[in-house]
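Okay, here's the structure, questions in a sec.
The complex appears here minus one protein chain, its other protein chains still in place.
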Amino acid sequence: MNVTTHRRCQMTIIAEYVLEEKLIALAATSGVHGYTVHEVRGGSFSADGERRREGAGETDRTIEMKMICERVVAEQVAQQVLDQFGGNFSVRVLLADVEVFRPGKY
Amino acid sequence: MNVTTHRRCQMTIIAEYVLEEKLIALAATSGVHGYTVHEVRGGSFSADGERRREGAGETDRTIEMKMICERVVAEQVAQQVLDQFGGNFSVRVLLADVEVFRPGKY
Amino acid sequence: MNVTTHRRCQMTIIAEYVLEEKLIALAATSGVHGYTVHEVRGGSFSADGERRREGAGETDRTIEMKMICERVVAEQVAQQVLDQFGGNFSVRVLLADVEVFRPGKY
Amino acid sequence: MPIDPLVLTFALGVAARLARSDLRFPEPVYEALSVYLLLAIGLKGGVELSHQPLTHVALPALFAAFAGFALPFILFPVLRHVVGLARSDAASVAAHYGSVSVVTFAIATAYLQQRGIPAESFMPVLLALMEAPGIIAGVILARAGGTAGAPVFREVAANKGIVLLAGGIVIGWIVGSEGYAPLKPLFGDLFRGLLALYLLELGLVVGGRFADLRRAGLRLVTFSVITPLVMGTTGLGLGSWLLGLSAGGAILFGVLLASASYIAAPAAMRMAVPEANPALGISAALAVTFPFNVFINIPLLVLLGGSL
Amino acid sequence: MPIDPLVLTFALGVAARLARSDLRFPEPVYEALSVYLLLAIGLKGGVELSHQPLTHVALPALFAAFAGFALPFILFPVLRHVVGLARSDAASVAAHYGSVSVVTFAIATAYLQQRGIPAESFMPVLLALMEAPGIIAGVILARAGGTAGAPVFREVAANKGIVLLAGGIVIGWIVGSEGYAPLKPLFGDLFRGLLALYLLELGLVVGGRFADLRRAGLRLVTFSVITPLVMGTTGLGLGSWLLGLSAGGAILFGVLLASASYIAAPAAMRMAVPEANPALGISAALAVTFPFNVFINIPLLVLLGGSL
Partner (left out) sequence: MPIDPLVLTFALGVAARLARSDLRFPEPVYEALSVYLLLAIGLKGGVELSHQPLTHVALPALFAAFAGFALPFILFPVLRHVVGLARSDAASVAAHYGSVSVVTFAIATAYLQQRGIPAESFMPVLLALMEAPGIIAGVILARAGGTAGAPVFREVAANKGIVLLAGGIVIGWIVGSEGYAPLKPLFGDLFRGLLALYLLELGLVVGGRFADLRRAGLRLVTFSVITPLVMGTTGLGLGSWLLGLSAGGAILFGVLLASASYIAAPAAMRMAVPEANPALGISAALAVTFPFNVFINIPLLVLLGGSL
């Protein structure tokens, strides 16, 4: 069997729940064609101890958002996300290679 | 430290909730040895506006399913999934490289 | 646009819920700087039939944990996780390449 | 005539959603509420059934199931040729209207109670019997008499709504008033309050669905208003003259015919007729017909029923 | 003798699952219901305790805790040599049967109430005291008297079931009837109804567990039927003759000994004895012993207890 796949970039954003709508709006106007979100909990360890986000209560929720798009679009959106929200909000952006089957959709 | 890892393929399927059982059945008969699922919400933007799947209500749920297997198995399952469901259902398939430690399990 | 990204390793652990705290503790003392978790359901197929973990009930829950770190740290943690828990618990470890923007954080 | 608080909590939900409030009702609780409502309606119906000979129910039950099955065959040509939908879309929408809305039924029952209008105690049995036939008819229409496939029918029969309604009826019938007594504080006394909470959430969902209506098109929206209007009065007439129901019973029968399923039908049609656009049926049933029934059609039917 | 609706909602859940219905009960609501049930049982027990001198409870309490601790030591050799399990598996299953099932206790209490059979008001205290000892005994057996480790005991003591039951008892005891009054509509009046809902969901879970039984093997299944039978009647006898409990109290003590934990024990054994196969204990306790107790053993013990 021989299938053709197409290389795209998967951008993963781990961020505070309150940013969800803003991230979607930003993506929609930057050439991303879709997104997938789910709720997560998490934490980070640093010199001055451990910090956890357990998701209990409105202000403590974290989401993980995934967007599949062209590499160049991903880089641009990632940069904007970090510029706009990286200072004041908990937000992490990751990029990874993926292959898709129907390139027109991404 | 020097560990040996083994290359496998991670197939991610984002699909309507109603497909869950069918996707599992298809995978089980195609040489995939396991799957992991969680619920997501999402949306896509197109020329004629935005479409959201918020997950409220039975017919509006979306799942993300992950299967780790041999590349060739993944390609075959992906093709079948898109052939069988790609026309009438919301379904997205992604492939990515991963490394595993206990190759006999995948 | 020209952005600089930094290569890191994304370790994904799919494990029984009861291991969550132990995995976090292990990671925190091994040089990992953070983690993200969400609940999943799943199953695996083997010669003697299908086994499902539906997540109903305390002992049947499964989590997926994600840690972004240096490759060498990931390999070490993965090895420890499998050594300590691989025998008696349902636990899977996957590694994949990712790129991050703020390398000091991982 | 006092305004029912149920109608108001629904309106509050719609308003909150349209005002883009951050008010959300967690999905698992919404699901649990729907399990509760179905079981509560079934139980109560079963208990009341246990007080009377089952033979009284036979004729209305048979006719109700038949009506649910026949309805899509009447609506299908309208949807196909007047509304202008494709075959599978027309069949899917027809199935929604052939089946029934449990919550609409519950609201109508509360409405009658509040006004002191009695109805036959076996009406929940008719409700349970009318969930499936319309859906099966829709599947048959979509396949144009082709191989309809037994698995679809099995799936429809094991659907949550039917399991809970029918299961509740059987349990209520077995345990009777005495066995029901310790359950009554939950399944009886709290019913109205929990229905109000459910409607708040449903309002939030409906408020989010209004945007779909543009895509559904004016013709489908018109269909979703006229169908309950016509079916409601038809049901009222048939219930009264053909089935010999009391005014309350005839009103409820009208409501059953007028209501459209927004839980069982969409789920079943998605699997049985995947080529149909799932947004059409659910938007019509939920965003147009449901509020229309709640705000206008039920009061209207009660008014008409009063003059029977 | 009327059939209890609790038994029927459980059966409905099992049937729905076996019929592959799409009926699901959302996990968070199920969890919340179990928090509610534990707290409600504790509160009620505490309130009743506040009406009498604590000294009455001392002997039965001590004996109950001792019996829970001793039970696994009796069952372990049977599991090891007759059922043929490995050491760790035998210890784990023994722990499940040494501990107790709160829901089985609740069903038995409802059953007695319905038949007007009174029982000592301190029985929930025995329930709370019997959760942990069996689990600790299982850990000791698994480690063969090796380093059992204090952390396990601490974890067992802070387990959810004990915190809620014991916390509820203490709160109920402090506030007494007067303080409990405003809580009664929730924790008292709704108890039976919410237990019925919980059992519906538990039926769905149990229905999904039946498949595991094949893997558990016929010998373990037999063990899971005979153990509650023997322990139930033993408990009934000891409760009546040794502890001097009323018929109702002796029946409940029999039910406590006969019941097997399917929440606290599995969670604790998973961490304390990870080398044991977790499916064995939970399948035996949940898919065999629980329904056996509900459908057969409780009615049987009530019958036997009536002739005391």
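Order of writing sets the labels: A, B, C, D and E. Residues in every chain begin at 1.
FYI, contacts are C-beta pairs under 8 Å (C-beta built on N, C-alpha and C of every residue); 3 or more make two chains touch, one makes a residue touch a chain.
Quick caveat, the model's predicted, so the values are computed rather than measured.
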- Task: Using the whole complex, pick out the displayed chains that touch the missing one.
- Result: A, D, E
- Residue among E:P28, E:G217 or E:G237 that touches the chain left out of view: E:P28
- Just one of D:L23, D:A70 or D:L229 touches the chain that is missing; which is it? D:L23
- Query: Contacts of subunit E with the missing chain: which residues?
  - Reply: 26-29, 31-32, 35-36, 39, 155, 158-160, 163-164, 167, 170-171, 174-176, 178-180, 182-187, 190, 267
- Query: Of the residues in subunit D, which ones touch the absent chain?
  - Reply: 2-5, 8-9, 12, 15-16, 19-29, 110, 114, 185, 189-190, 192-194, 196-197, 200
- Item | Touching residues (missing chain, whole complex) on subunit A | 16, 18, 54-59, 85, 87-89
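By our rule, only the chains that are shown with their structure count from here on.
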- Task: Show which chains lie in contact with subunit B and also with subunit E.
- Result: C, D
- Task: Could you name all chains that are in contact with subunit B and with subunit C at the same time?
- Result: A
- For subunit A paired with subunit E, centre-to-centre distance based on mean C-alpha positions, whole Å: 46
- Check each residue of subunit A and list the ones that touch at least two other chains. 38, 96-97
- Query: Hey, what residues on subunit E touch two or more of the other chains?
  - Reply: 27
- Query: Chain pairs in touch?
  - Reply: A-B, A-C, B-C, B-D, C-E, D-E
